[in-house]
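Only one protein chain is missing; all other protein chains are in place.
Entry: chain A
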Amino acid sequence: MEQLKTIGRELAMGSQGGFNQSKEFLDLIKSIGETRSKSEEDRIVLHEIETLKRRINEPDIPKRKMKEYIIRLVYIEMLGHDASFGYIHAVKMTHDDSVLLKRTGYLAVTLFLNEDHDLIILIVNTIQKDLKSDNYLVVCAALNACCRLINEETVPAVIGSVVELLGHQKEAVRKKAVMALHSFYRRAPSSVNHLVENFRKKLSDNDPGVMGATLCPLYDLITIDVNPYKDLVASFVNILKQVAERRLPKTYDYHQTPAPFIQIKLLKILALLGSGDKKSSEQMYTVIGDIMRKSDTTSNIGNAILYECICCISSILPSPKLLESAADAIAKFLKSDSHNLKYMGIDALGRLIRINPDIAEQHQLAVIDCLEDPDDTLKRKTFELLYKMTKSSNVEVIVDRMIDYMISINDSHYKTETASRCVELAEQFAPSNHWFIQTMNKVFQHAGDLVNPKVAHNLMRLIAEGFGEDDDAADSQLRSSAVESYLKIVDDPKLPSAFLQVICWVLGEYGTADGKYSASYISGKLCDVAEAHSSDDTVKAYAVTALMKVYCFEKAAGRKASLLPECQSLLEELSASHSSDLQQRAYEFQAILDLDANAIENIMPLDASCEDIEIDQTLSFLDGYVQTALEQGAEPYVSENERSTTLNISSIRNHNAYEHPAHSLRFEAYEVPKPVVPTNLPPAVTYPTELVPVPEPSYQPTLSSRPISDAGSGSTDLRLRLDGVQKKWGAPTYSSAASSSTSNFDSFRTAVNGATQSDNVPAKSREPRQPPVEVSEEKQKLAASLFGGRTERNERKQSGGAVGHGKASRTTNHREDKPQPTTVTTAVQSLAPPPDLLDLGEPTGAVSSYSSAVDPFKQLEGLLDLSQDGSAVATTSSGPDLMSLYSDSSTNGQKDNMNSAPNSSNRTASLTKGPSLKDALDKDALVRQMGVNPSSQNPNLFSDLLG
């Protein structure tokens, strides 16, 4: 069949005569197409290369033939063979007068050469000439080549002509000139900086194609620095409006959508310009809203625009109305059957939850579907989303899931990424010591060799430092749970080296600390480790030092410590080791064996890994010794500077009468050194027990009181964040306190639309929520534990039989279920401000009472929810009121509406709050990152947020 087609094509080619190739080339392509193996293909291509090498150097080749040879060269290179012998011919071809050949030449050189190739110098002249050609096709070809072949050095040669071409009468030429200028800018910004103004000018080109092309360089420029382009916001908005209103020629439509690529680019630019800028953002709201309303969700490109709108909305200062339509659009994406759209939906959700974390709750089941989808790309994207929305209430489930995924994949890149994310989340949000240790064990066991060695060091430090100064009991509990779990798995022969190092260190430092395990038991285990991993010097070093510590602690505690025979033999083996490090450790250990308990206690103080090592730089403890030496007639010490500056021979010569000038050779034997007088001073310097360098010796574990502004900055400061966790079991936590805006949106909507439309509005808002009936229990459980809010029904089931994540979800439910009845009853009874819904305590009080105060829909919702869907009620929990933060930015018209709403007095009161929107947002993000529990640990922070 294919054979037939081929013949047909050949005939067609013959008659067509367009891009006519010879029989030879067709044969080549055909034979390559028919090869069954790579080696066969290589053989054919090598043969072809031989032929070409011979032919191409023949004199007087007809030009048409030459053109075909060049195309064959390009083809060969695409198949991965070297065609450099023909480069020069391609360069020559660009000099040809015929447009056709010239184009072929340019095509070949752009594919063959990079901008720093030696042959470029031969082309620049031609390009220069061609840019001035009368034939616009020649100019286009030259501009094409410019984009690829001109480097910083050659830019000045062509830039003049390119700028002139910006005013060419053909729009194709103008467009390409813009792109050429853009590529110069990317390669050598300094050489075209003075011409950047041209891009602005071209924005008003009367050809939409040129304008569209101009958006590319402007986007790059705006990415680098937004400020000089703020004045263009109005123009961009205007253009976008015109495009969306179909004012462009019909030819720019693509699948009935007007100029979609231009729309997308504009939305990207607006997202940059509006970020953190209230004035600019306000200008965009209307047009973005229009586009979202008009967008055609049945076509792919329509959805692309919609997605870009969501990105834009999440980047500019949020408008509640737009956020709501963005949430609706996301719901549609997630519900779609197309995996592409689901992927986009998950991505968009990840962007939006940065602004409004509660949006995720509406889509919990869809998210879980994506998580369980066999599609790997989708799954990874979903894990990214989970990573972004992790908080202390769902960390256990999320990290468990991530670890399962990490174990299931083989790709080392994603394994490493997932592992480091697990570690990061565990360090930030760990609910308990035990869980933290277990999680780290799992991560190390399965990906120990892939995680950053810093993680291992961090873990050691965390165990050593604990979580706070004041809670010694918790610290020692953490340590003993670590020791216990390590003793359980240490016999596993396949542990990665980094993990073994941690195990050895912890066993050495804390193995005997709680008295549960005897020193000989721990030593035995450590000897086993050293023996089982005899090829790994680092592990052995850790093991032998740990042994030494165990021995020292025993002896210092006054117990009788004796070396196990296997330990003895290990020491003997190591003292003859090839590694000088191991040897030294072994000898040090042996030296320590002879010391008495008192000395040992000084050398190896118990649990002193976090103490600062004080270094006495003046070596004052030697003073007595020096004094006696001086009294006995020794020369005083001359500092190094003095010695080198004055070439202080005299003082030395006094000492030694035979001394020659400094730089000549000495022929006499050196004098016998005096025996060192042993000092009876106790060693003041602590013996460096650390294998692990402590990066900041002066580091004080006072995180809770530290200002968060610098806490978010460095990963070196990663520590367990347990301060927010205690509260998890009790009253409000961060998760419940986090803003919930659905209710606020509803109220906003009422305010805007007035009471007349009230009927359809709630129906619409119900839409995205899926009826929980058809969903399997397991998924619901997962959803509950991930997102924190499910029905009581679920809770009961879980407490009945759920094993895995039951604990987490149950507790979260407890927290959020209780207030439900209050919500409903108060809402039904009257419009009077109800008591604080979730009893969140002082900082949220004012706002929450407002947000639930006058919301007719809340009543409806409450009634519905009681009977069927608990998840909705969970969202009624109040928190920092988004409205109050953002309503400043809504348009005047909306404000008017709001003022006419019954709650106007309340509203304005809340409007005046909040000192700086941007600061508040930033802080909010930071807080989320830190996982700080606002109401308990740092009330100031949270009240700041709320204004």
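Rule of thumb we're sticking to: contacts are C-beta pairs under 8 Å (C-beta built on N, C-alpha and C of every residue); 3 or more make two chains touch, one makes a residue touch a chain; residues count from 1.
The working rule: contacts and distances are computed from a predicted model.
Missing from the rendering is one chain, named in UniProt as "AP complex subunit sigma" (options: "Trafficking protein particle complex subunit", "Exosome complex exonuclease RRP46 homolog", "Sodium/hydrogen exchanger" or "AP complex subunit sigma").
The missing chain, though absent from the display, is touched by one residue of A:308, A:361, A:400 or A:509; that residue is A:308.
Of A:115, A:328 or A:484, it is A:115 that touches the chain left out of the display.
For the options A:94, A:154, A:183 or A:785, the residue in contact with the chain missing from this view is A:183.
The missing chain lies against chain A, touching residues 2, 5-6, 9, 13, 17-21, 26, 29, 32-33, 41, 64, 71, 74-75, 77-82, 98-100, 103-104, 107, 111, 114-115, 137, 144, 147-148, 172, 175-176, 179-180, 182-183, 186, 209, 212-213, 216, 219, 223, 251-252, 254-255, 260-261, 264, 268, 300-301, 303-304, 307-308, 339-340, 342-344, 374-378, 380, 411-414, 417.
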